[in-house]
Each structure stands twice: as structure tokens, then as C-alpha cells.
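Structure provided below as C-alpha cells; questions to follow.
Left out: one protein chain. Kept in place: all the others.
Labels A, B and C are assigned to the chains in the order they are written; within every chain, residues are numbered from 1.
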Amino acid sequence: MTIENALDLYTSVRERSVALCKPLQAEDYVVQPVVEVSPPKWHLGHTTWFFETFFLKPYKTGYKEFHPEYNFVFNSYYETVGARVLRTDRGNLSRPSVSDVYAYRAHVDEQMRAWICNGMESMDNNAMSELTSLLELGLNHEQQHQELLATDIKYIFGHNPLFPSYQTLIPALQGSTGSMGWIRVPENVYEVGYKGDGFCFDNELGVHKVYIHEFQIADRLVTNAEYLEFMRSGGYKDFRHWLGEGWQWVNDNTVQAPMYWYEIDGQWMNYSPDGLKPIALDEPVQHVSFYEADAYAAWIGARLATEFEWEVASNQLQQEPQHKFQYGELWEWTNSAYLPYPGFTKAAGAIGEYNGKFMVNQMVLRGGSVATPAGHARRTYRNFFHPPLRWQFMGIRLVKR
Amino acid sequence: MTIENALDLYTSVRERSVALCKPLQAEDYVVQPVVEVSPPKWHLGHTTWFFETFFLKPYKTGYKEFHPEYNFVFNSYYETVGARVLRTDRGNLSRPSVSDVYAYRAHVDEQMRAWICNGMESMDNNAMSELTSLLELGLNHEQQHQELLATDIKYIFGHNPLFPSYQTLIPALQGSTGSMGWIRVPENVYEVGYKGDGFCFDNELGVHKVYIHEFQIADRLVTNAEYLEFMRSGGYKDFRHWLGEGWQWVNDNTVQAPMYWYEIDGQWMNYSPDGLKPIALDEPVQHVSFYEADAYAAWIGARLATEFEWEVASNQLQQEPQHKFQYGELWEWTNSAYLPYPGFTKAAGAIGEYNGKFMVNQMVLRGGSVATPAGHARRTYRNFFHPPLRWQFMGIRLVKR
Amino acid sequence: MTIENALDLYTSVRERSVALCKPLQAEDYVVQPVVEVSPPKWHLGHTTWFFETFFLKPYKTGYKEFHPEYNFVFNSYYETVGARVLRTDRGNLSRPSVSDVYAYRAHVDEQMRAWICNGMESMDNNAMSELTSLLELGLNHEQQHQELLATDIKYIFGHNPLFPSYQTLIPALQGSTGSMGWIRVPENVYEVGYKGDGFCFDNELGVHKVYIHEFQIADRLVTNAEYLEFMRSGGYKDFRHWLGEGWQWVNDNTVQAPMYWYEIDGQWMNYSPDGLKPIALDEPVQHVSFYEADAYAAWIGARLATEFEWEVASNQLQQEPQHKFQYGELWEWTNSAYLPYPGFTKAAGAIGEYNGKFMVNQMVLRGGSVATPAGHARRTYRNFFHPPLRWQFMGIRLVKR
Partner (left out) sequence: MTIENALDLYTSVRERSVALCKPLQAEDYVVQPVVEVSPPKWHLGHTTWFFETFFLKPYKTGYKEFHPEYNFVFNSYYETVGARVLRTDRGNLSRPSVSDVYAYRAHVDEQMRAWICNGMESMDNNAMSELTSLLELGLNHEQQHQELLATDIKYIFGHNPLFPSYQTLIPALQGSTGSMGWIRVPENVYEVGYKGDGFCFDNELGVHKVYIHEFQIADRLVTNAEYLEFMRSGGYKDFRHWLGEGWQWVNDNTVQAPMYWYEIDGQWMNYSPDGLKPIALDEPVQHVSFYEADAYAAWIGARLATEFEWEVASNQLQQEPQHKFQYGELWEWTNSAYLPYPGFTKAAGAIGEYNGKFMVNQMVLRGGSVATPAGHARRTYRNFFHPPLRWQFMGIRLVKR
């Protein structure tokens, strides 16, 4: 991003968040059916709070905050920035209302646009470059919440007994009819981590070398048809395929299928924005937890990739037109824990809470999904979630020796 | 109620539920901040479901249910009538939307009115009388939910960090400036229970005799000023005043004051529909749990009335103009457990689940409150809640030997 | 109790506690499998602590406490007497060891006996009479723990996968072969509460009048054969028989039979000190919760007695030799909540915590059991437990109009 295209980028990213919410009625903006799903109006307010807190308040002369309580309401997890609504309570707040939140957005957008046009120009180069980076972070932050908006809206509708259908910006998955192909990646020392000069998150920095042993990686994700075989062979009933904590999770929650699958009159149905539909057999299976991805791989005699195997393979296959290597429709669980790269250091202040403090007990996902905004992800991008979570657009890719 | 005034009563009761929701925006209808607070749209739907389920479906020829899933969504606790949304999940449902619920009300109201005008007239006397009774139950049921609507809306607003103010139908409490007077009730055998020929709930039936020993009852409720003395003398810090479970409750929840009290810059404030206001010292203290009512009484050297002492006193003082005996602004915790009267029997079918199955681990409250619809309560009326609950309009009356 | 027989009584009560533990190995004294079951060595220590704390420390000149930490370890719930081990942690303490506890008993017994013989004699009459009463309370307290020892030891053995058999002082239940008879009690004003001049607990005091309507009471308890009919007719599967909280309890705990019943190869077996044995059909059913007692009564079309109906009936039938009226083998759940009698006041100090602070959310049981020490219970005796508990020796007596 440069100062020249900053205003356009700001405008287009901000508008997309609003567009994602088009199909919602006021009530749909409010609910938080499980702790990890935030109310859509909270996402809209929180992303706005980000710009107010990190740009307008510290840098815009004479800026007066929109509402004295909004810092409390819309702070997510930044301890640096003060007290906040408990995450579990977000769905208890009917106010600020949806129209209050849109007024907040309009106010902050107007101020931000004015400041980008006029305020930043008057800065020296150093300050401008630093703030441009921070602005880029703010927009990438908003894009991450756009993906969460898409998944949270799906959760809210897909767990409602009326199963409402709705228009969505998120493209449908493409089917895959061929058999699974395997691509060999040779043993070598490889470089991983982000080394371009565009934007990336701090957790991708620290380009470093890794030693990779030879492996073969599947050229496409596991399909619903393939996953159904696992189910039908009793995959959810046999502890031998599962990690200990995964087996506990299956039993505590009586899990029998991926999220959004419902067995109705003996047929497996799947909630999509069109409502309940029979399973599309050739689509990649989605909304599985790490435990399920790992158990499927164990059952079939394969395994999940490490995040570095995935990065090396996708880098290499990028340049080899003879290989199809489909990715980008679903985040792919890897068997790598989310940990810092060599030399990782947290930034000072609130921005330093962005990534580093989550580096324990989560697994890395790679590749992006249909819900990821265009241009947001990269091959070095490290997404991460706790092993039992599956409301994101997540799938399974296999690796073998 | 008679068949002649049934239509008028039906219309006015149904309209009052809607009127109570006037100050709400769509978002306010949706949330369930704690398990005992239901979303306002759920109350509106559930009371409608009651008429659809117990009148239109069984008795109206050719009636087609409004929506096949609404029985699942709006059933509260009637096991007889099938599966239902878990009580804890009511606040997770953004759909049916508020306008859907109002459409449901309009549809059922139209059908009910037609049926009251035409359908019931064609019945024989027995059937008509039975259905008139059932209709009266339905309207009293709706009035109970009107009281819950009032308390739940207060909870939703009074626990929102923005503390919105709103217009309400519920009248304000009147202050009490005089000192507490004591009225003596003589030892005797008395009759209790409902013996009029109007409507009452089944739990008031079974007129029976009770032996009451002499006691004195306060002529008004405990005020905020009096309760503040309890607080300032360390009432919440001294286990000796508390029941064992009450002391546990105080400590588990770090309770320090009645609900809606907030200490701000050293002053006690109180949430009311006008927003946060300083405590009105001469108002009766409200939103206290049974544990707090009992502890206050123990601290001051008095006790709570039994439900029969209360009923006997209020019956008698009704006829004695020389005594003021104020009641009806706040439900009064008694020290009687909610148990069946001699000869109590549950009705057959779903209606039998109305009262009887709650007769354990709850305490009786008597007297009615500002939120109780006019004409709904009686001196024999038995309200009941679990000891720790305090979001209702509840207060404290003392009794001594 | 008089000062003359105090020493004998003290000695015989204290010895019985030890005798009850004869069949135990050291390990059996330690465990606390559920929160309401205390380790036997804790009972032995706690009853000893009672005498050390309320007699030796305040009254015996020059008494030095046995161990500075034992007050912390063996205090049960007396907030007045300082901090204590959390009830849930009693089973985590391997020390003091069993032999330490017996040494503690020996030490305290020796000091108590010396003090009863010599110390009390030198007091004036008032002091002596007050202390004699307190001593009587201490011995009755120990007898209550003897009953708990019996039930807790049964729980420890009856929930061990090895189901050890053991010798016990507790007599077996007698079978009942006749059909259930019904005895009519006429409507009248009756007196209830303790009015003798022997020992009773403060919760029995306050003799007062109650108005009783005519009822019929069964002359014996419900048998295992009768209860099996309830089970076989689907009693645990039909919500209509159950209180709402009872139905929740059945489902949360998948309850299908009384405690200690195990279905093995299609036959119902029952744990007793002799090990697992087939159900004895003509014994009274025992180890049922209040919920089960209430559901059984509802299923058969009867109800439970109130505690006053029970007291009045047992008083009257005492004098009528033409009626058999069996009681005393099992505590009988009544449908009365545990609440204070008119005029009840808590004693000052720690002794005041004995009964009063439990008067909420518990139900009264009457009649005594095979585990109650001889001479301990009375017809006015009020036992009380929370509705779901059933590890005590508890049974069901029916009442009808």
C-alpha cells in the first residue's frame, strides 16, 4: 500500500464489511450462539474501534471520541487498551443498536478519509511510512473480521431451527471429480517465511531455513464422498484413529459428522446459504476439527502436512504448470502447532498483542478459503485455531512419505 | 369472565403485551443475558403459541398451524407438547424475526377473535364453560408473561453498559416517609385459599384451615434507607445473619448490594428506566433475593411472614380502615416453601404442568407488584421463585412475635 | 442426662463410634467418594474436636490443645470457630493418620472423663446444668455422626468395584408380608413439637398448634416389590410422575433404580454388607431420593405426608394398640420443607449454627432408621436433606385423603 492508493483501499475494504451484512435483519446482528461466534454488529463496531483507537485518537488533532463507552464495548482482547466486555457477554448487549453501529462507522470513516487525504500528507516521510504500515494492518485486521463475519453468519443461520437461506458474497465450493493425485517434494533445505515487500503479519516474518525430508502431497482436498466412507466404516466409533483428546471430544459432544451435517430420514443433509441440501459428494469436506482431520488421515494411512511442508510444496508447485495443486477453497489443518519463528519478537504496545500471545495450544492452518477476502492471504500466511473448533471453512489435505 | 366479555378481555390483554414493548428496538427483543431472562420476542411468541396450541389446533375446524417449527421454538416447558428449544438457547435465535413474531400474533389474534365470536357460540353450555375457563387461563398466563416482560426488559437495559433510558408502562414506586408501624393479628384458626367464583390458579384452590399463632406484621415494606443501614453495618460481611446457602451465594457472587445498585464515586446509584439515579431513600428496597430478605430480617431481630400469616393479615386488614397496610408495589418474600395445599391435584394433560411440577425448592411470594397487570393478582395469589433470584420486583416485609 | 450418669453416657456413646469402625482397614478411613460422604477418620476426629473446642478449651483450666492444626482439619461448618478445610477436600488428607486420630480421641476422652468427674463437680448449679445440657448436645451430635458413619461406610464399600462385605452393627431390615393398611386420622387442631423434659434439638422446640385435615396414613412403608412395579411400568421414563427438578435429576444422572441397585444379567441385585444379593421383595425400599419418593406416590395416586401429619399420626397411634404402625427402620421423606417453628431463635455463638442456618431448600424426614442409635430419635425429631440425596437409610410412606 502507498499513500496514493490508501484512500481507495480503505474505502473498498470498509465497504465490503457492510456488503457482507446485506442479507441480515437487525436481529441477526445481535446473537452469539457460542462463545467463539461474535455478533455481526460487534464485528462492525470492533473493526471501527480499531481505527478510532489506533489512528484518530492518537494522531488526529482535536478528535473527540464518538462515545465514551464504546472502548469498553468494542475492545476485543487488548489488555493494553483497558477493560472490556467479557467475550462471553457480547451476545447480551442489545445496545448499541445496529443503526448506532452504522452511525459509528460512518463517523469514523468520514474522519479517517479526511485524515488520510489531509492529515497524513503533512507528515514527514518516516511518520507517514509508519502510519501507512499501521493502516495496512488495520485493513488486514478488518479483512480477518470479514472472514469471521462470513463464518459467524453461517453459524447463526445454520444453527437456527428455521435454517433461513440468504444471499452471500462467499462463492460456492467447486466439485472435484478426479482421483487424488500425489506430488513428490524432494528432501532439501528450504527457506520459509515472508520475504516480499508487501504486507504480512509479524508471525510470518523471520525468513529461515528448514530441513524437509522427502514427502508426497495430495493435489486436492479430501471430498465429502471420501469422508463419508470414513463415517460409514465406523470412523467415529473406533478410538484407534483418534488422538486421546479427540476421542474425548467425540464422546463428550457425541460428534458423528462434520458441522452442519444433519441426518434426515436416513440421508445426510448439509446446511448452506440455500438451506438444507443433500451432501454434494464431490465437494471437499469442510467444517471439520483438527481432531477429525487427524483421525481421517490416520484411518486412511496418511497424515497431515506440517506447515513448512505445505509452504514448500505450494511454493514449488506454483512454478510447475504440469502439476495441478488446488488450494484456497478451504483452510487446511496442518500438524504444526502455532509457535514463533526464530527471531520473532512482539511489537511494543497494543499492536504487540496481535499474534504473539496466542502461540500455545493452537494448530496452524494454511491456504486460505472461499471466505478469505481476495488478496488477503498468501502462501506464507499462518492461520491458527484450537483443535476442536470447526466453524471456519476448514478442510483436509493428506500427505504421505 | 363470561362469553360476553371474552372478546374484549382477549383484545385488551393481548394489546397490553404489545404496548409493553413499545420502547424496544428490534435488537432489544433478541437477547437473553442470563438464563432466567427470556428475549422479549420469545415472550410474545410463546403467549401466542399458547392460544394456537390449546385453542386453535384442537378446537378450530380446519385451522392450519402458522409455521411448522414454531411449536419447537415457542414451547416453554410443556413436556406433553413435544420437543422444545433448550431454555438456555432462547437468546441464540435471531429468527423468527420481530416482524415474523408480530405477524404470528396478528394471525392468531384474528383467528382467535373469529373463533370467540362465532366458534364458541355454537358449542353446548358445558363445552363453552370449559373453554371459557381455559381462555381465562390463557389470558392470565399472558399477564404473567407481561410481568416477566417488564422485569426482563429492565434486566436487559439495566445490565447494558450504556444504561439506556426508556418509557415504560410500569408505575414508579411511592416513597414512604413514616416510621414502620406494627399491626397485631390474634391467634386463631383461619381459612386460607381462594373461595370466590372468579378466576384463580389451581395452586390457590383447596380452601383449608390453618392455625395461626399471634404475630405482629409491619404496615409497610423495608425502605432503601433502612436497608442501607444493614449494608453499612457490615451486613454482607457477617455470616451470622445468613442462611448457609445464602452466605455461599454472597461469597460466590461477591454480592454487596441489591441488584441494579452501583457504587459510583462513593455514592450508591440505582438503575431505573430513567437511567442511573441516586438511591431514593424512602422507596421500598427492591430486587433482593430471599437470602437477602431473610438476612435483613435476622439482622434487625425480626423475621419474614409465612404465606398464611400474610394472607390472614391482608384479609383482616382489608376490613379495618384504621390500619394502613400497604401492599402491591413489590412481591414480598415469605418464609414459606412453595408446596401443595391439602387436596391439590394436577389437571390431566399439558395444563397440569402449569403449577404442580414446580413445587420443590422455591419460596412463595405474596402481594403483587407494580409490574403485575391490574386485576391479575389476589390476596390468595401464590407467586414463587428460587431463593437466589432477584430480578423480579421483590421486597421485604417484617413480622415479629 | 444428669451429672450422675454423664460419665457412663459419655463413655458408651464414644465407644460406639469406635465400634462402628471395627470392620475398617486403615485405607477405608480415608476416602470421600462424593462430597456428601465424609471419610470415617474425619467423623472420628470431628466429633472429638467438638468436645475439645466446646468443653476442654473454654472450661478446663490449663488445657493445652492436642495439635494446633486440628481445629483447621476437623471443623465442619462452624464459621464462628475459624477457617476450615473445604468440605470437598476432606478426602485429600492422608494425615492425620488413623492412629493419630485415635490418639486424639484417647487424649480428649481421658481429659473429658477427668473433667466430668472432677471439674464439673466444683461448679455452681447453674453452670453445671448449662454444661450438662451442652454435653448432652455433644453426645447427640456424636450420635448423628454415628448414623453418618454407617451410611458413609456403606457408600464407600457399596461403590467400590470389589463390593467388599463387612460386619456391621446396623441391624437388617425386617420384611413385611401383609398388604398395606390405612389408618384414618380425624380433622382437628393438634399440638406438635417437643414438650418433654429430656433432650431435644432446638429445631423441635416451640410447641405449637396446627390444624390438620382428615387423612389416611399407610401402616407400613412401600416395599421393594411395590417399587419394582413402578419401575417396570416405566416410572423412570414418564415425566408426568415427576417434579420438574426431579425429572431433570433423573435425566442428568440417568437414574433407573434406587441407589445400590444393579441390574446384572437381567436380575436386580442390591448391595448390602453381605455383598451383592438379589432384591428382597418384601423389604421396604430404601435409598430413594425425595424426587423418587414423590414420583412413586404420584404414580400410585397418593402423596407423602407432611411432617405434622406424620407427627400427629405417630403420636396418636402410639396409644392405639389396635393399629400396627411400623416406623423406625427408615427415615421417611415428608412433603414438608425444613423451616423454623414459630418462635424459633438461634442460640448465640457457634452452637447457634447447629440447625438454623440449614433452613432452606431441604425437606424434612421423620421416624428414624436402623442406623439411628438407640434412644437418639423421637417422634418430634426433624431430620432434613436436600431432595436429590439418597445415601441415607430413607424410605417411602404414603398418605391419602
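Throughout what follows, a residue touches a chain if its C-beta (ideal position, glycine included) is under 8 Å from a C-beta of that chain, and two chains touch if they have at least 3 such contacts.
Computed from a predicted model, the values in this text were never measured in an experiment.
Among the displayed chains, contact with the absent chain in the complete complex occurs for A, C. The chain that is not drawn here is touched, among residues C:Leu20, C:Leu56, C:Ile156 or C:Leu330, by C:Ile156.
The chain that is not drawn here is touched, among residues A:Ser336, A:Ser369 or A:Gln392, by A:Ser336.
Among C:Val85, C:Met128 or C:Leu389, only C:Val85 touches the chain that is left out of the view.
One chain is missing from the display, and on chain C it is touched by residues 25-33, 41, 69, 72-73, 85, 89, 91-98, 156-157, 159-162, 164. In the full complex, chain A touches the omitted chain through residues 77, 79-80, 189, 208-211, 213, 215, 239-240, 242-247, 290-291, 294, 303, 335-337, 339-340, 342-343, 352, 357-361, 363, 387, 401.
Just so it is clear, only the chains that are shown with their structure count from here on.
Distance from the chain A centre to the chain C centre is 59 Å, each centre being the mean of its Cα atoms. A separation of 37 Å divides the Cα centre of chain B from that of chain C.
Listed for chain B are no residues, as none touches two or more other chains.
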